[in-house]
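Got a structure here, written out as structure tokens. Questions coming.
All protein chains but one are shown in place.
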Amino acid sequence: MLAFERVSKVFEKPQRIKALEDVSLTLRRGITIGLVGESGCGKSTLARIGVGLLTPSSGRVLLEGRDIQKMQPRERFLFHRRVQIVFQNPLRALNPLLPIRESLLEGVRLHRLLDDKGEKRWIRELLEWTELDPEILPRFPHELSGGQIQRVVIARVLSLQPDFLIADEPTSALDPSLQSSILRLLENWQKKRGMGLLLITHDFAVVRAMAQEVAVMEKGRIVEYGPTEKIFAEPEHPYTEKLLRDSLLPFGLMVK
Amino acid sequence: MSLLTVDALSVSFRMPSGTVKAVREVSFAVGENEVVGILGESGCGKSVLLTALVRLLPSNALVSGKVFLRGEELLTLSERKMERLRGKKVGFVPQNPGTSLNPLLRIGSQITEAISTSLRRSHKRAQAMVSLQQFGFGEPWVIFRAYPHMLSGGMQQRVLVVAGIINQPRLVMVDEPTKGLDPSLRARVVEVFQEVARLPNTALLCVSHDYLVLQRLAHRVMVMYAGELVEIGSTKEVFHTPLHPYTVSLLWALPERGMRPIPGTSPSLSNLPSGCSFHPRCFQARSSCSVDHPSLQRISPGRWVRCPYARF
Partner (left out) sequence: MMITGLVLLVVIGGASLLAPFLSPFDPLEVRLNNRFAPPFQRPHLLGTDALGRDVLSRLLYGGRLSLLLAVLSTLITLSVGMLLGMLAGYFGGWVDGVVSFVVNTFLGIPDVVFTLALLGVLRPGFGTLLLALNAGSWVGLARVARGEVLFLRESGFVEGARAMGAGAWYCLLKHILPNLFPTMGVLGSLRFGGFVLELAALSYLGIGVQPPFPDWAVMLNDARPYLFTHPHLFIFPALIITVVILGANCLGEGLRDALDVRFQRGIGES
């Protein structure tokens, strides 16, 4: 279990901003939680805190009950393997000077998970899983399309076989057809490995298709939380209603 | 007579890597008060199409075909006359806010600069403020004095929209107005464009990959793939009873309709597949599809499909 326990975050520079206030959320393996909210509501800050890139001003992040701030370096290093993140923007998501092969293997090498033969095998498997052509391996990021880069980024992260993945708007910058293939990728991987997924998005359709539970965030606070179908059928908080309306989706009309 | 008539417009670019055929023999018309949507994904040539209509293409572009704005041929017009049209009779809202706004000028002056009538500065300012507010800026005076880099991408996009429509031109061409915006902002932008469309004598040509936007705004929709129009019809027809396999696949890929990915990737415009451009990814492709390049066929008035095997 990866838990956010009453996490708050206040930024001092350049101005005093209360990004998160008293957020509690528990991510369990095998489950997808959708986190929805408008831009700037603090979702990305929460994501970064979840993987240890930022420290909360108050509150804790717990992995299997252990506070990550209090972990010893070794334990903390392992934490970084078990909890991973995918960011939104495919630009500069990869080191422009490294060929794709190197970027893909970075995590594996950092944690010394495989030997040379293992690496070769793993790369092949990874490429198959993410539907990437092996011919991109010697290429550089600037030669790839946005969709390919995002796939590489995901492959890179998944190569650590994390137990929990926080995906921060992984497909917002992509076209609909690409979006579906990447989301399916995440979903399949989750089913295969029993990964817990925190899917941060502003697209309700995505949430409905992928998440079992939904958390609605407004200005740094979680205003509603519950099973997906309930949230769609009987939203309680007015902000949730507003978001549902704004989504322009025809509800009750899931054409299969 | 339609407001805009496009006749067999083709745009190619000669690049060191080969010839890129961005737009291939596209023909369509936009009526006086119509809202026409072009649905397509990255790489299909939709942005190039719009840019070609306002003649803002880079110099290595090869354009052929004809474009008529109320009977006046646009492609052969002198640059000076074209300049007078742009921004006044024809509004254009481009896609990349990062490169379309001058980073050294305040937002306010970039908007008032776009206002073509000779009003007093204070009137122009007022007009700009009203428009800004209409487009969701709660404190327009702050935005007015701000520089582009102080705004988020979404806000920059909205500023571009304001600048493009402030003169209430006859024809407004919009390129991906909601890209990168979250649903709430998107809903706002859609509302405003709906208002713009309701203005008398205003037609809208809107390019987007987001079908929800087009569903709310457009009377008619044209689906674009690999530089060509592959399906045309009323909004209802295209989204409820899509005919072309690409349109069908695209709708199936939506999370709310099954989230079924389309196999393969969009073809490179410099290396198009033989025969039908969609056949490598088509779920009902036959052997003839890789050989014959289908033409647009008329199914019924206003309904066209570029597939001989489209179900109907």
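Chains here go by letter, A and B, matching the order in which they are written, and residues are numbered from 1 within each.
Here is the rule we use: a residue touches a chain if its C-beta (ideal position, glycine included) is under 8 Å from a C-beta of that chain, and two chains touch if they have at least 3 such contacts.
Worth saying up front: this structure is predicted, and the values here are computed from it rather than measured.
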Query - Residue in contact with the excluded chain [from A:S8, A:S39, A:Q84 or A:T201] - result: A:Q84
Requested in this report: In the full complex, which bits of chain A touch the chain not displayed? Write them out.
Outcome: 51-53, 76-77, 79-81, 84-85, 87, 89-97, 103, 106-107, 110-111, 140, 142, 145-146, 153, 156-157, 160
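Everything that follows uses one rule, which is that only the chains that are shown with their structure count from here on.
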**Report entry** Residue ranges of chain B touching chain A (in the complex, touch as defined)
**Finding:** 41-42, 152, 154, 180-187, 190, 209-213, 215-216, 249-250, 253-262, 265
Query raised in the report: Tell me, which parts of chain A touch chain B in their complex?
Result: 38-40, 145-147, 172-173, 175-181, 183-184, 202-206, 208-210, 242-243, 245-249, 253-256
